[in-house]
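Every protein chain but one is kept in place in this view of the complex.
Note that the chains take the letters A, B and C in the order they are written out, and that residue 1 is the start of every chain.
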Amino acid sequence: MSKTKMTAWVVFAFVIIAFAVSVALKGALVTVGAFLTLFIFSFLYKDNPYYKFAEHLFVGVSAAYWMCMGFWGTMVPNLFGKLYPPMVGGVLPALKDNPAEPFMIIPLILGILLLMRLAPNAGWISRWALAFIVGTTAGLNLVRYLRSDFIQQINNTTFSLYISSAAGFDFGQTMSNIVIFIGVLCGLIYFFFSKEHKGAFGAGARVGIIVLMVTFGASFGYTVMARISLLVGRMQFLFGDWLGMIK
Amino acid sequence: MKRTVPLAITFIVGTVLVLADFIPHKPFGNLGDDFSLYFDIIAVFAFLLGGGNLIRVHLTKINRKRPDWQFSIVTLVGFVVMLAAGIFKISNPEGIQGDVAAIGSLFNDLYMYIFTPLQASMFALLAFFVGSASYRAFRAKNIEATILLIAAFIILLGRTPFGLWLTEGLTGDLAFLQIPNLANWVMDVPNLAGQRAIMIGIALGVISMSLRVILGVERTYLGQDSD
Amino acid sequence: MANNEVQNQSLIEKLQLIDRRIIFVFIACAVVIPLLVGATMEEETTPIVQAFFDYVENLPEDSRVLLSFDYGPTTAPEIQPMADAIVRHCAERKCKLYMMAVWATGHNLTGETIVNVLNPEFPDYKYGEEYVNLGYKAGNQGLIRLLLVDFKRMYSTDAAGTAIDSIPMMENINNLKNFDLIVSFGGGFPGIKEWVLYAGDPGNVPVGGGCTAVSAPLLYPYYPNQLIGLLGGAKGAAEYENALITAYPQYENKRMAGMSLMVSQTVSHMVIIFFIIFGNVLYFLHRSKQKANGIEGGQS
Partner (left out) sequence: MKYILPGFLVALLLLMALSVTAIAQEQDETVGEDVDTLMQPIEQEPPPKPVITAGEDRPNDNGHKLTIYWDYPQEATGKIDYFEVYRAESPDGEFKLRGTSPSNYFEYFDIGDSDENAEDYLENDKDLYYKVVAVVEDGPSSESDVAGPYHAVGQWFHTGKVPVMIAVIIFAMFTIYFIQSARKGKDLFVRPLAGIEAVDEAIGRATEMGKPILYVLGIGTAADIATIASFTILGRVAKKVAEYQTDLIVPCYDAIVMSVAQDVVKSAYLEAGRPDQYSDDQVFFVTNAQFAYVAGVNGIMVRDLPATNFYLGYFAAESLILAETGNSIGAIQIAGTDQVTQIPFFVVACDYTLIGEELYAASAYLGRDPLLLGSLKAEDWGKAIFMVLLAFGVLAVAFGWEGFREIVRVNL
């Protein structure tokens, strides 16, 4: 047996023993959670069989989780329950007496069309369902974005550049408003595709890039905190709930 | 036929939904919500495709003894156990009529003690990666990178008592230069301007993309007439 | 990279290519050591938090406080300390606590506060008389709007399924206007903003909130007209805890989650700042050395 293989077996034996001891001392539930946490964290060192185990388990469990949620949360109440309520009477008695909604046949047909791609020669028909989905998205988004992100943003950015308060001219606020106004304009210039970034236009685009860089740096720095608290939460679980070293 | 019908469906559905947005009257007013509900249902049918594909991928891996095939067994076992627990509502305190994720059911236990710790741990990896990414990327290599670095640095410093301590001497008219104040200003002013410019660009992109899809100019998602 | 190349590298070059695992170790230590040592950081209470504290402090005995747990496990480390501190404070003031959630994930977290804070620290608090857990209801802002009109239509039972009319403390609750204070924990959607817009403003009920540091800036504009106060992130929680300790010295030796989270966050920020400075110093040393050697523009 090679040396690396030996080490691997020693580590494996150690993990098994530690797991058994932990189950005996702390109970199975918290132990499972703690070991899975450690397995995931071990990825930071390098890829290893323990991470592989956690990863593969996670993939399997999560895929089934969403299938079940989709089945009981959407398929049963919203499709069967609306199409033919008596059918779900056994599992959702509350819906039994609702009137049927015949229009729900549309998603049923589209869903079946989608599954047709499993059939060898009728795969193309699944595109009808897809066309429906994409058409819906396009139609909804077209108006929604125009409304809330385009027109509403004009409204939000239309403010006075000259601010005076009770104490007189407010230099700080005026500067801030000017920076926002110019920042938005130059940021937009950067996004022009069909005009070369040259001359005055190019200068505007340069300012635009600078504004974007400030945005990216600031957003990044700002998020660090939230990410750290996630880790604190995990560490509290490991050292507090599991090892009992906190408090 | 294979290509025209889908394009026609997209065109009709898209146009009707655009118009429906301006008509509150029945049945148009609810059309957007109705179609979104249809989409949710179709998505559940797609879960069957996904689950089937998952099983196929991992069975192939096991069959052909590809590298790490043993772990595919873990995936399949996890999948099947969770699926059975959920679909048959195993050990659900209220039986088959209970909520699928009712407390005390096997499904909820698997969720609470396997799914949740795994998810939280993956999420927590981010704390480490923000560290390594900022070490590598925040270098004053050129003007853009320097600005990125300065903005991030001000915000980070503004979050620690260090920031205040360094600049406590600046009072009166210069108080706005105190790092915590500066950090707030960077967040509220240039950051806002940049975000807004990006948002407007995205809005225009979405609008244009949606029009292209409705008009049938953008059609890669439908594939070619290959089969 | 071939081996001999590595050997030819100067110390500066080697340091510049520092293994990221070293950074990982530093960050892990920055988080874990303060937790284990039990270090806490006192935060001077700012007006926006003090206003919240004072409001609760001045509530008469038996005031009715509605606490809505509108967050999930991922933001719990930041928000749970606030919920704990405010529940403690309300219990000290002998308020009646009505707990609910407009987030499905909030239900389990309500349980955590009850089990970890309320039951052990206030054993006299009786379920159904001094506190009740109403659980989660779907409907987002629509739910809030309905509660403003008719509370019991949506909550016909509590979380455990007990009929609402058999719970003594629910007797005089007809709608949200019967509460003396509404507190929402969580800055997502639906959250504090929806409570202000759909309950606080139309019903004229005071609303206070606690949210993650990331969402706090979006909510500051509501203070002081529409929000009596706001706790933002670990800092907000630590400030509230500080105010609590000042007013109730018996908590002086109690471990306060917000104050210790604050230490972990601050130390981690310091570590990241240190590495950014370190990286840049190395980068400039490297560049000036390259310039001296006549190599221009080399970047590793």
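Going forward, a residue touches a chain if its C-beta (ideal position, glycine included) is under 8 Å from a C-beta of that chain, and two chains touch if they have at least 3 such contacts.
Treat the numbers as computed from the prediction; the structure is a model and nothing was measured.
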Missing-chain contact, candidates B:Thr160, B:Gln178 or B:Gln195, resolves to B:Gln195
Taking the full complex into account, find the residue in B:Val77, B:Ala137, B:Ile150 or B:Leu164 that is in contact with the omitted chain. B:Ala137
For chain A, which positions touch the chain that isn't shown here? 40, 43, 46-47, 51-52, 54-55, 58-63, 65-66, 98-99, 114, 117, 126-127, 130, 133-134, 136-138, 141-143, 146-148, 150-155, 157-162, 181, 184-185, 188, 191-197, 212, 215-217, 219-220, 223
Residues belonging to chain C that touch the chain removed from view: 20, 149-150, 174-175, 177, 202-204
State which residues belonging to chain B touch the missing partner chain. 18, 21-26, 29-30, 39, 42-43, 46-50, 53-54, 57, 60, 67-68, 115, 118-119, 122-123, 125-126, 129-130, 132-134, 136-138, 148, 195, 198-202, 204-213, 215, 217-218, 220-224, 226
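By definition in this document, only the chains that are shown with their structure count from here on.
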Counting C-beta pairs in contact, pick out the pair of chains that comes out on top. A-B
Give, as an integer number of Å, the spacing between the C-alpha centres of chain C and chain B. 23
Mean-CA-position distance for chain C and chain A (Å): 21
CA centroids of chain A and chain B: separation to the nearest Å works out as 3
What are the residue numbers in chain A that touch two or more other chains? 44, 222-225, 228, 230-231, 233
Which residues belonging to chain B are in contact with no fewer than two other chains? 116, 120, 123, 127-128, 130, 134, 138, 149, 152-153, 156, 159, 187-188
Sites on chain A touched by chain B in the complex: 29, 32-34, 36-37, 40-41, 43-44, 49, 52-75, 78-79, 90-93, 103-104, 106-108, 110-112, 114-115, 117-118, 121, 123-124, 127-143, 145-146, 149-150, 153, 156-157, 172, 176, 179-184, 186-188, 190-191, 208-225, 227-228, 230-231, 233-234, 237
Hey, which residues of chain B end up touching chain A in the complex? 2, 5-7, 9-18, 20-21, 32, 34-52, 54, 68, 71-72, 74-83, 85-87, 96-97, 100-101, 107, 110-111, 113-128, 130, 134, 138, 143-145, 147-156, 159, 176, 185-204, 206-207, 209-211, 213-214, 221-223, 227
Along chain C, where are the residues that touch chain A in the complex? 21, 24, 27-28, 31-32, 35-36, 38, 73-78, 212-214, 233-234, 255, 261, 264-265, 268-269, 272
